[in-house]
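Selected chains only, in their assembly positions.
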Amino acid sequence: MNFVSILMGSKSDYNTVKKAEDVLKKFGVNYELIISSAHRTPQRTKEYVLDAEKRGAKVFICAAGMAAHLAGAVSAMSVKPVIGLPLKGGAVDGLDALLATVQMPKGMPVATVALDGAINAAYLAMQLLALNDKELATKLEEDRVMQIKKVEEDSSEIEVRL
Amino acid sequence: MNFVSILMGSKSDYNTVKKAEDVLKKFGVNYELIISSAHRTPQRTKEYVLDAEKRGAKVFICAAGMAAHLAGAVSAMSVKPVIGLPLKGGAVDGLDALLATVQMPKGMPVATVALDGAINAAYLAMQLLALNDKELATKLEEDRVMQIKKVEEDSSEIEVRL
Amino acid sequence: MNFVSILMGSKSDYNTVKKAEDVLKKFGVNYELIISSAHRTPQRTKEYVLDAEKRGAKVFICAAGMAAHLAGAVSAMSVKPVIGLPLKGGAVDGLDALLATVQMPKGMPVATVALDGAINAAYLAMQLLALNDKELATKLEEDRVMQIKKVEEDSSEIEVRL
């Protein structure tokens, strides 16, 4: 069974990460979610990642703040795509987590999304799964139509036309 | 035929983008490469993206500098994964391109790699293709072994051991 | 009929954008205001811009946050002047929106105002219209006199003179 695997560095990250979970649930995509830290539990992280990969994890979402190493650490353990979700809360309004996630060395990419961009982390994960899942691809395209309708409805409440 | 589609915003980006091309060639991965700008040729970009998607493009790599909109524009055209490659050369040592690429709104993710990180853009694209291509997955795993050997060889030239 | 056309990327931008609307109302300047996103509704944006231009839009104000592409996207659709209004809320205290708005490539300018500078977006739009509208030009000059009076009144409440 294919699934998305979500890791976060500490429990306090869950408030933001939950938004990714909600998106995956809404689209009926299988996922796992655990707390595991690149620094405090590297062994746990490694064991989980290798096991999850065997059991069908196709993509990892790794959420962390400050010197956010979790995504990079998982990227070093697997050739599956790793999505980095940098979280605010450290220095320079989140720039620490963003740079620590995105500025990876050659050969070890992390697919980084916006600061606190949990929703987009989930969307990106689904886009990867959809490469091989037509039903999910169709849902993503339908979702875009819904997004358009949402913009039109929002606009109708305030728009001014001559 | 599955392939990686590379777009860059202007000809001057090619010096950096070429490194992505070289990686894909080395791994024997099919790719296309064109210049098309989000701002100067939006119609050309749209036509190319939709056509490429029909012909088998599974992932887009979009390279741009300054107010780097190309990746975001392509993300808006397709539910295929889009890799954003921000390029230096504008303001604040490249921070403009990085932020303009990664800080995407909800529902429209861009998988952003490091500033001038053309090599990682190629690796990330291959990781996505490898989700459904065991041969490529194996090559990526073998490459990691080669990377380890490279580190060991580099180290042997300078290392000091007691 | 000449008018100012205001676009914003999402409904949450309206709190700030409303200040531009209020200024235009106060000066009796015709305007339109809609929500349309560069990423979620590019087609809607394009259709609106081309139509508005035909109907008399002389200048566009485009408000967006984060990887703020709306102004750049509209600039690519029209040779009418486009005013970019970057909004806070993303990373680095708004620097993402500012850089994504102002750092446009050659040939596609965006006239960028301050972060959350909705009032100045309206003033700049009126200055453009006033190039061909003497009555409005006079109003703008009178407004400057009022601004001077306001400073003098404010000062009189706290000033200390020897």
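As written, the chain order gives the labels A, B and C, with residue 1 at the start of each chain.
Everything that follows uses one rule, which is that a residue touches a chain if its C-beta (ideal position, glycine included) is under 8 Å from a C-beta of that chain, and two chains touch if they have at least 3 such contacts.
No experiment lies behind these values; they were computed from the predicted model shown.
Engineer: For a quick check: 3 copies are placed, so what copy number does the complete complex reach in this file?
Structural biologist: Oligomeric count for the entire complex in this file: 8 copies.
The rule we apply is simple: only the chains that are shown with their structure count from here on.
Engineer: To the nearest 5 degrees, please report the angle of the rotation taking subunit A's Cα atoms onto subunit B.
Structural biologist: 180
Engineer: For subunit A, which other chain has the most distant CA centre?
Structural biologist: Of all the other chains, the one whose centre lies farthest from subunit A is C.
Engineer: Can we say the copies subunit B and subunit C touch using the same residue numbers, with more than half in common, or are the two sides different?
Structural biologist: Shared-number fraction above one half, so same.
Engineer: Could you please state the distance in Å, as a whole number, between where the Cα atoms of subunit B are centred and where those of subunit C are centred?
Structural biologist: 34
Engineer: How many angstrom lie between the centres of subunit A and subunit B, each centre taken as the mean Cα position?
Structural biologist: 18
Engineer: Give the residues of subunit C that touch two or more other chains, as numbers and ranges in rising order.
Structural biologist: 10, 37, 40, 66-67, 90-92
Engineer: Show me the residue ranges of subunit B that touch subunit C in the complex, using the header's touch definition.
Structural biologist: Contacts found on subunit B: 9-10, 37-40, 42, 66-67, 69, 72-73, 75-77, 90-92, 95-97, 99-105, 107-108, 110.
Engineer: Which part of subunit B faces subunit A closely enough to touch in the complex?
Structural biologist: Against subunit A, subunit B makes touches at 58-59, 79-81, 83, 98, 102-104, 106-115, 117, 119-121, 123-124, 127-128, 130-132, 137, 140-141, 143-144, 147.
Engineer: Considering the complex alone, what residue numbers of subunit A touch subunit C?
Structural biologist: 92-95, 98, 114-115, 144, 147-148, 150-152, 154-155, 157-162
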